[in-house]
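Below: one structure in structure tokens.
What you see is the complex with one protein chain gone and the rest in place.
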Amino acid sequence: AEPVIGLITKTESNPFFVKMKEGATAEATKLGAKLLSAAGKTDGDNAGQVTAMENMIAAGAKTILITPSDAKAIIPAIKKAQKQGVMVIALDSPTDPATAVDALFATDNYKAGVLIGQYAKAAMGGKKAVIATLDLFPGHPVGAQRHNGFLKGFGLTAPDAKSNNLGGAAAGVACMADSFGDAAKGQTGMENCLQKNPGINLVYTINEPAAAGAYKALKAAGKEKNVVIVSVDGGCAGVKDVGAGVIAATSQQYPLKMAAMGVAAGVEYAKTGKKVSGYTDTGVTLIADKAVAGVDSKDVKTGMDLCWGNK
Amino acid sequence: MSTAPNAQSPLVIQAKGLVKRYGQVTALDGADFELRAGEILAVIGDNGAGKSSLIKCLAGATIPDEGEIYLDGQRAHFKSPIDARRAGIETVYQDLAVAPAMTIAENLFLGREIRRPGFLGSVLQVIDKKKMLAESIARMNDLKVGIRSMTQAVETLSGGQRQCVAVARAAAFAQHVVIMDEPTAALGVKEGNMVLELIRRVRDKGLPVILISHNMPHVFEIADRIHIARLGKRAAVVDPKHISMSDTVAVMTGAKSVDELPAQALAH
Amino acid sequence: MSTAPNAQSPLVIQAKGLVKRYGQVTALDGADFELRAGEILAVIGDNGAGKSSLIKCLAGATIPDEGEIYLDGQRAHFKSPIDARRAGIETVYQDLAVAPAMTIAENLFLGREIRRPGFLGSVLQVIDKKKMLAESIARMNDLKVGIRSMTQAVETLSGGQRQCVAVARAAAFAQHVVIMDEPTAALGVKEGNMVLELIRRVRDKGLPVILISHNMPHVFEIADRIHIARLGKRAAVVDPKHISMSDTVAVMTGAKSVDELPAQALAH
Amino acid sequence: MNSLKAKLPPMGTLGPFIALVVACGFFATQSDRFLSLQNFSLILQQVMVVGTIAIGQTLIILTAGIDLSCGMIMALGSIVMTKMGADFGLSAPVAITLGIGATALFGLVNGLLVTKAKLPPFIVTLGTLNIAFAITQLYSGSQTVTEVSDGMTWLGNSFRIGETNILYGVVLMLALYLITWLFLRETAPGRHIYAVGNSPEATRLTGISTDKVLLGVYVLAGVFYGIASLLSVARIGAGDPNAGQTENLDAITAVVLGGTSLFGGRGIVLGTLVGALIVGVFRNGLTLMGVSSVYQILVTGVLVILAVLTDQMSRKGAR
Partner (left out) sequence: MNSLKAKLPPMGTLGPFIALVVACGFFATQSDRFLSLQNFSLILQQVMVVGTIAIGQTLIILTAGIDLSCGMIMALGSIVMTKMGADFGLSAPVAITLGIGATALFGLVNGLLVTKAKLPPFIVTLGTLNIAFAITQLYSGSQTVTEVSDGMTWLGNSFRIGETNILYGVVLMLALYLITWLFLRETAPGRHIYAVGNSPEATRLTGISTDKVLLGVYVLAGVFYGIASLLSVARIGAGDPNAGQTENLDAITAVVLGGTSLFGGRGIVLGTLVGALIVGVFRNGLTLMGVSSVYQILVTGVLVILAVLTDQMSRKGAR
């Protein structure tokens, strides 16, 4: 029978995960595997992911690819799956401890934050930065890692990569608001931040939709020219926004690649019984329209070609 | 003034063999019914005899399981109260179908709001609150009910006042037949008499009235004929002018059978 | 059998100067009230005269804005119906406080369920459905109401049947005083007489009864004294044995003033 | 028997309004940037979309229903209108009409299931919530539609009065509130909506077709969601398939904060506007105070309760 592979993402609607699913579907079709997919109801829905994993194993999946919503809470379920002979691969986000899964195909969110922070520091060129951050929502590890990485890269005091708390006021951030990774809420957050401190000149956003929302708010206030927006994710729409000057730069990640690698590993396991192991960094690339001195970055064209791992 | 109705008056509503079951309870068990033009027909019977169930069928509020209803000799199929209302039948329900949070004036005109003249009224359906208020005051004055304000919510009214609202509504809008299910039950002596007076006036306009009541003096005072309901059936139709109150009650409660009555007591 | 109450009988409930306002409407406007031991006191009055408002104050269902209430000579402060019930006052409300989706048996015993004996009943509060059912059948038979099943939801009952449930409940549980707000309004002739009979039996047990009714024949048949409510006040208390029905109605509607009555017509 | 309802005082917008004023007063003392026309204009912009959705929600709640699908239908509408423009090059008016048509259609489906199949609105709209979400994701491929013509974002432009920018979209929302308020207050169909929510059976017995009223309400609500789609496109300048996920609770919250009873038949639509503003003021004010996001959630929880409490007290006082 064809090998059955399960893919469990954090949510259904985040373009990042949609892309991941696309990559997995394409690879599965290519390799003649059957792909099952499921997602948590919301970002952070661990119980939903556990349920999906159980159901997929009941449906005969021998490999589970998962982007864990909760790095720790998912572990008992993974152990249970492994006991039943299932290979579990984490995509995008590591589990805690990372060794709980057979393999990890991921990107380092903290590092992505650091890169964009460094870029931002250079782009400000010595001007005093008045920073606003548009984050995900309270308690979300990816939100915290990217945010804290950004602070670190910018040279501010920041919690380490493990912390789920946002470093903030102490580090000199002028305004922090939650965007839920969504354009409308990002816009609202930016508007309120501008109201709080009209002098804001550097905006970090959790992803490009939030950045687009922030830009809209800045534009409405007539400030879009003097404010640098940086982001993380690197979706095609986001890279386009980099090209259009909406976003100065973004840290690009490669969900498609992760998924394809995961599916290939699953098919291999089904055929030969050989498991993959260890951490494969699918990489982060800084995409910027204008390169700045001292920070490596690729141009928009490269970014478009690569966006989320098109190749 | 209308002439007194008699056996030759045409049948306005006729029903044959109505059956209505609710689970194991049979509310109507083959009930017949006849209403003649221009008459006041009282319907009496014990509690649970099926009076309300009967008139609900006639008013389209429930659909009988079996049986036929004729309106002016034509077979009628009332699927909803809207159908009956279109046919000009107005009903006062025993549980007083009123919208508690709405005002007296709104309840009186619910579904038949007076509209503003011109474009506002015809296209935008804007209601004419002033006119509705004035009309409401007039209608309620007819019943001599001491209600202070027509813009009071119905839920703030006393039991009897609420009943007057329902009665006034039916009397005002009837085109063809008025059905009243215990309209005076909660009313005081004065108000009850006003309602009887109102019923007479409706009849004098030429509309037949069906009056359900447990108040025998009222029934004997006003009815042209009396339909006695018993155990979901029509036990008899009697003529109040030729039967005593106690005989009527005896038939109603089953103490006497119809055969024991003198022939002239029965109405045709 | 109790002896007939008279002016020497102690006051069981006394109220002085009760005032209750709803927004601009003054339902009670300084009403006094006296109920003597062992009597049936009828309360009559036009619609909206404030009868229901009055007894709601006595039953703790509403709290008067002004005025005092005494129970057996003691100042009583009813904050809720629970307080009144604890004092042994049982009330049949005009809008029949019943839970529509619950069965007749459950409604009869609501808040006073019969419990199973022993641990089950005392600690776990398990109810004894069988016993409640049997009791319900007995109570309802007292009223001669033809209800087929006690496990029927109250909302499926006819208007009169529903009223019987409320009456039976009050009569069964009263310890001190029974208040009935138009208990016979929706009842048939037979059922109405049964309720009057029941009221008499309650009185004969020694409990005083307050009966609100618009049915003058009933009132004159059963009442020891008649409290006439008018415009939120007590207009008079009359003795049905020494006053005619038409005089009573005249006082009630304001056609006659109290001063025009012969002295003996007034009760003390 | 409906006595709990009967106990409620006649609803006004005064109570919620007092709560709003108290909230504003509080924030004014906490941040000197709060009390400015420009800031109020901003708050209005921010509640524009959910405020418009909440008009439709109010209508449905007045009939004793509830609509969980409103936000997702709004998202679907914005995707339909932007994609129609982007993929087929349709002109803005045509694309907008198609988008509103789609939301109205969903309203119709909700209405038919509620009236003809007699299903509880909660379940019906829970179902259509999922359906609308899935269609939105599938149709858009979960991609934001960024090619949006100017005609479609026109409502996002603003004009100036003095120093203050006012969005056309905000004016539209306020106008819709005013029209709906008049409609509910002054017209026969408007009164029938209250009657249906107040006592469906009594309304049926007076010869009003309750099904028609309900159907009309659901379709009308769908149209409001469609207008909200347009406002959302205008506000963010794109068609966002991820929009609308929390708007149902937000809209219901606005309605309830505004004093409309979830049991139907009682409430004033202007109260909903006040309710939506209360939520917007909280978010804005807390950010201006620099309250961090977890604490914002905490404070929002407390403030929501305090707001209805204020409302409750002010009513007691008025009696």
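Read from first to last, the chains carry the letters A, B, C and D; within each, the first residue is number 1.
Rule of thumb we're sticking to: a contact is a pair of C-beta atoms (placed from the backbone, for glycine too) under 8 Å apart; a residue touches a chain by one contact, two chains touch by 3 or more.
Remember, predicted model here, so these are calculated numbers, not experimental data.
Within the full complex, the residue among D:C24, D:L90 or D:V308 touching the omitted chain is D:V308. For the options C:V19, C:A37, C:M102 or C:I137, the residue in contact with the chain missing from this view is C:M102. Annotation: of D:A28, D:A86 or D:I131, D:I131 touches the absent chain (contact as defined above). Residues of subunit C in contact with the chain left out of this view: 59, 61, 80-82, 84-86, 91, 93, 97-102, 106, 110-111, 113, 115, 124-127, 129, 153, 155, 169. Although one chain is not displayed, subunit A still touches it through residues 9, 12, 21, 25, 34-39, 41-42, 44-48, 50-52, 54-56, 58-60, 69-77, 138-141, 144, 164-165.
Of the residues in subunit D, those that touch the hidden partner chain are 1-4, 6-7, 64, 66, 68, 113, 117-120, 122-124, 126-131, 133-135, 137-138, 199-202, 249, 252-253, 256-257, 261-263, 294-295, 297-298, 300-302, 304-305, 308-309, 312.
Here is the rule we go by: only the chains that are shown with their structure count from here on.
Remark: subunit C and subunit D have CA centroids separated by 49 Å (rounded to whole angstrom). Counting partner chains per residue, subunit D has no residue touching two or more of them.
Looking at subunit B, one finds that none of its residues touch two or more other chains.
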